[in-house]
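A single protein chain has been omitted; all remaining protein chains appear in their positions.
By written order: A and B. Residues from 1 in each chain.
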Amino acid sequence: MSTTLKYEEKQLKIVGTRPARPDGVDKVTGRARFGADYNLPGQLIGKALRSPHAHARIVSIDVSAALALPGVKAVVTRDDFAEMPDEMAPVGELMINFRDVTRNMMAREKVLYDGHPLAAVAATSESVARAALALIKVEYEVLPHVIDVVEAMRPDAPLLNENQYTQGVKPKPERPSNIAKRLEFGRGDVAAGFAQADVIVEREFNTKPVHQGYIEPQACLASYSADGQAELWTATQGQFVFRAQCAKVLQMDVSKIRVTPTEIGGGFGGKNNIYNEPLAIALSRKSNRPVKMVMTREEVFRATGPTPGANVRVKLGATRDGRITAAEAVLNFQAGAFPGSPVNQASMCAFTRYDLANVHVVGNDVVVNRPKVAAYRAPGAPIAVLGVESVIDEMAKKLGIDPIEFRLKNAAKEGTQTYYGPKLGPIGYVQTLEAARAHAHYRAPLGPNQGRGVATGFWFNIGNETTCSLNLQEDGSLTLLLGVIDVAGGSRASLSMMVAEELGIELDRVRPVIGDTSSLGFNFLTAGSRGTFAGGMAAVVAARNLIEKMRQRVAKVREVPVEAVAWKDGRAQPADASVAQFEPMTLTELARMGGKTGGTMAGHAEINAQGAGPGFGTHIVDVEVDRETGAVKILRYTVVQDVGKAIHPAYVEGQMQGGATQGIGWALNEEYVYGADGILQNPGFLDYRVPVASDLPHIDTVIVEVPNPNHPYGVRGCGEVPIIAPMAAIANAIENATGVRLTQQPFSPPRVLKALEGAGKAQG
Amino acid sequence: MMRLPWFQYQRPASVAEAARMLAAEGPRGMLIAGGTDLLPNMKRRQQTPATLISLSRVEGLKKITNGSGLTLGAGLTLTEVVGTGAVREKYRGLWQAAAQVASPHLRNMGTLGGNLCLDTRCNYYNQNEEWREAIGYCMKKEGKTCWVATASKRCLAVSSTDTAPALIALDAKVRLVSAAGERELALASLYNNDGINYITRKPDEILTEVVLPQLDGWSSTYWKLRRRGSFDFPLLGVAAAARMAPDGSVLEARVVLGAVSSQPLPLAKASEFLVGKKLNDEVIAEAGVLAASRAKPMDNTDLDVYWRKEVVPSFVGYALREIRGDDMRAMRMRISRQAL
Partner (left out) sequence: MSRNHVSATVNGDQVEFLCETGQTLLDALRDELRLTGTKEGCGTGDCGACSVMVDGRLVCSCLMLAVEAEGKAIETVEGMAKGEKLHPLQKKFIEHAALQCGICTPGFLIAARALLERNPDPTESEVRFWLAGNLCRCTGYQKIVEAVLDAGREMRGA
């Protein structure tokens, strides 16, 4: 059974305001406890041994010398974990295969990337653990490696998995391949569409992997007791999903693991997956001591989720009057060492802003000798959209049509048939384009070497399993026990606000708490912009459930029919003058007498939220290009986005600004740099360059609200969309400033300068 | 979690005591001042001294003496250098260089002496021990091969100090003190074009002072190329200082490049070329070409090496135009994103 709650327009008192976040004081005073802030008496320090090779067969692992080192209490290797058969499970927007999960956390037959863990030790101190790692003798048979997606697709490329045959190709291929899966989406007749076109634009794009770049390295603390119970504290986007994965790979009952989510120092999709957690539990099991594992920044870069790098080809045909007649794309995505890149999502997001009769998208999921990719904010979409929105921009220019006007002419709206399945419901794409066009930014004058770019993004947003409890305490205050992690966006605030709005009480009376896995039923991860949508729906269901129970209680106490009791303005009141009259009861009065009149009251929600509303955004950016160095400076940035309803507008703005900034970093500076040996050369914040405050302009935001009909407050979700458009918008702005189109990300100064010089030569 | 290896720690109170300790420790001992270069390197086990001799309590290393020129204690933090009025007014190039080192935090910690002694940097060296072990180490530490150019007989790690080019352009000297005595030498002579033996300071010497000559009638400047407005080491530094005749012709000039070799690179030819000429656009362009011909950036730091060479004339141009008296504020904002 799935749950949707219809949108109702009503007078709002709390939703839409900007109260202080419940986690605010803890976070500004240093009291908030993040992963690495947890300690237990007697704890050991765990550290992982990581592969120095991009690709090698593990001939043998000898841990005897490490075990003999004083202070070393346990060592685990592949021998301590069971083989896992193929079994798929969803993680955020992506799917995982337990066969691969167990191999990614601890290499089995082969190491598949620089940084791949293949042993872990627990010792009395970090220095002993480190010394122990150096004593582990591993014999490798080094194999040829491949890290580039196009090279990996070649028939003669080194194979990561000799038993992998491309799925989605009929008949089954005769030879194994690094292409794990081929996907196809489409509708209409693309060939006919291109035949109708007056103008065709075709381009190829290449992007490098980038990292989520959360400031808190992964950290966990595990304590396994002799009775087979384990406790785990970890910084995660989904305590229940982590529990499920640990239980599976450790072959434990789910109920025997209790995961307490710590405050989480950024995730962006990168903390959807287990890494050290099962190793820490296994080490704790072996040593009978708590084990703490905190990654170094270098480990974070080498072994946790970057995005895919990709090779993308886009072809677009349009008539002179600006109608797109055909659209085609091929997306070749790096999955990393194991299958499961977001090429599926990218394929669906590529063109879903346009009403297209003829579309064809092919996606290839390709394994390469790099860390297994993880979700990163609208996984895959920014990469596909760099290609599509660049080509859209070029087409608009060729046709002599204003880029926003061109998009409006072809814009998806309510009723548009997507090429991947559903028809779109009420959406706000056109409204974001119109708001962008009306914005002063779009008309502001530009100086020499300055240019303006526009690009747009679409993300599905998701729902899924969500639980919460709303406990009415004896004084009338409420505890909102949540199963969704507040990764950063402020869902504790927005969910409490919806509860207070439902109950008609002061926000201050609702205290949100994130529950551990023993306190609630299964919750999906905070991913796909579902926190405020699905979490909000659950909170509203729980509030309404509590109201229902309170109405029944009032009916019982006041001896009136339950239909005669209405909940209004924080009180139970006669439904109207025609029904039985009784003295209204406040929440506080109800709470006080609750225990004696039938027990304390609580609202619950165990739902599978459905009906997530797609989100659309339009970005405008101004850049200045230094013709002598090729450096690109962002001068001005405006994010326009339909969020359905901004429950807490300041936090929505924060999502829009933060997402856009990550997109700016992606466009200009961020990239994984590998040597010819397949080893990552920039595993640190000095050489992996995320944006700093001095390099960014004011980022303006415009919130558009076209309510999602399937959410009681109209929420769509807002976290993913803002990272989609920036890369393309910046590429378009550079083109507008210089006449040169960039197709290789990042648009670093040497690339830009080379392109400028190339253009100069072509003209000269 | 990144942790330091174990070491002995000593905290002398005077230069003489520090010099004695350093002499006693021999090559196993290292000096620590601000620690912003040494400690990350130690965490990555690039350096593993048995003993650290701290200069934090050594008296007199923060002295600023205004005499005929200006003497700066090597223990002044870069923030303190930036905050010194005489530096800002008379030695603009140094001021601009110091103000662009790393980040506010690191300028508050890092010292002038430390920036002058900054270890040379390389993608194959500034990595943790496991990483370096994975590639079989490199010539600079424990290995035999220079991975930047495998045929190279010497280490090609790059000099990444901002203040050294600026100070060499300003004709600074440094004072080195050891248990055996002390000496003063031109800062330019402190460096070798060798990524390993990049510095001529003997292991038992302490750099105590930077001595700037009186520079009446000189103007100086420093331009730094980096990707971000903070943190990043220079991809190119251009320091220039010149004394001009009333008619605008150059009487004396010194142009020095940073980050294009294993040492700060004084450009004698380009500097001589400028003498006797007025800094018109043609002269500036030609000086830029001369400078670029000397720059040998290596593929061991950020971004493309050809590009890093290609932008040298532009940056030399910015520097010389600023010396000429052009209003470079807009360009400065574009390149450095801040007024300097």
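The definition used in the following text is that a contact is a pair of C-beta atoms (placed from the backbone, for glycine too) under 8 Å apart; a residue touches a chain by one contact, two chains touch by 3 or more.
As the structure is a computational prediction, the values presented were derived from the model and not from experiment.
Engineer: Looking at the full complex, which residue from A:N178, A:T304, A:Q334 or A:Q662 touches the chain that isn't shown here?
Structural biologist: The one listed residue touching the chain not shown is A:Q662.
Engineer: So which of B:Y124, B:F231, B:F273 or B:Y318 would be touching the chain we can't see?
Structural biologist: B:F231
Engineer: Have a look at B:L94, B:M109 or B:M331 and name the one touching the chain we're not showing.
Structural biologist: Looking across B:L94, B:M109 or B:M331, the contact with the absent chain belongs to B:M109.
Engineer: Looking beyond the chains shown, say which of A:P584, A:G654 or A:G739 touches the absent one.
Structural biologist: A:G654
Engineer: Pick out which of B:S14, B:S189, B:Q214 or B:Q338 touches the chain that's been left out of the picture.
Structural biologist: Reading the full complex, the residue touching the unseen chain is B:Q338.
Engineer: Going by the touch rule given at the top, which residues of chain B touch the chain that is not shown?
Structural biologist: 1-9, 11, 32, 35-36, 39-40, 43, 52, 54, 56, 77, 79, 102-106, 108-109, 228-231, 337-338
Engineer: Using the document's contact rule, name the residues of chain A that touch the chain not shown here.
Structural biologist: Output for chain A: 18, 20-21, 23-34, 36-37, 127, 212-217, 263-268, 296-297, 487-490, 650-651, 653-654, 657-662, 684-686, 690-696, 698-699.
FYI, only the chains that are shown with their structure count from here on.
Engineer: Please compute the C-alpha centroid of chain A, do the same for chain B, then give the distance between them in whole Å.
Structural biologist: Distance between chain centres, rounded to whole Å: 42 Å.
Engineer: For chain B, which residues are in contact with chain A within the complex?
Structural biologist: Per the touch definition, chain B meets chain A at residues 1-3, 5-6, 123, 127-128, 130-131, 133-135, 147, 225, 227-233, 302-304, 306-307, 310-311, 314, 334-335, 337-338.
Engineer: Which positions of chain A touch chain B when the two form their complex?
Structural biologist: Per the touch definition, chain A meets chain B at residues 36, 45, 50, 52-53, 114, 126-127, 130, 217, 294-298, 624, 626, 628-631, 633, 669, 675, 677, 679, 681-683, 685-687, 689, 691-692, 694-695, 748-750, 753-754.
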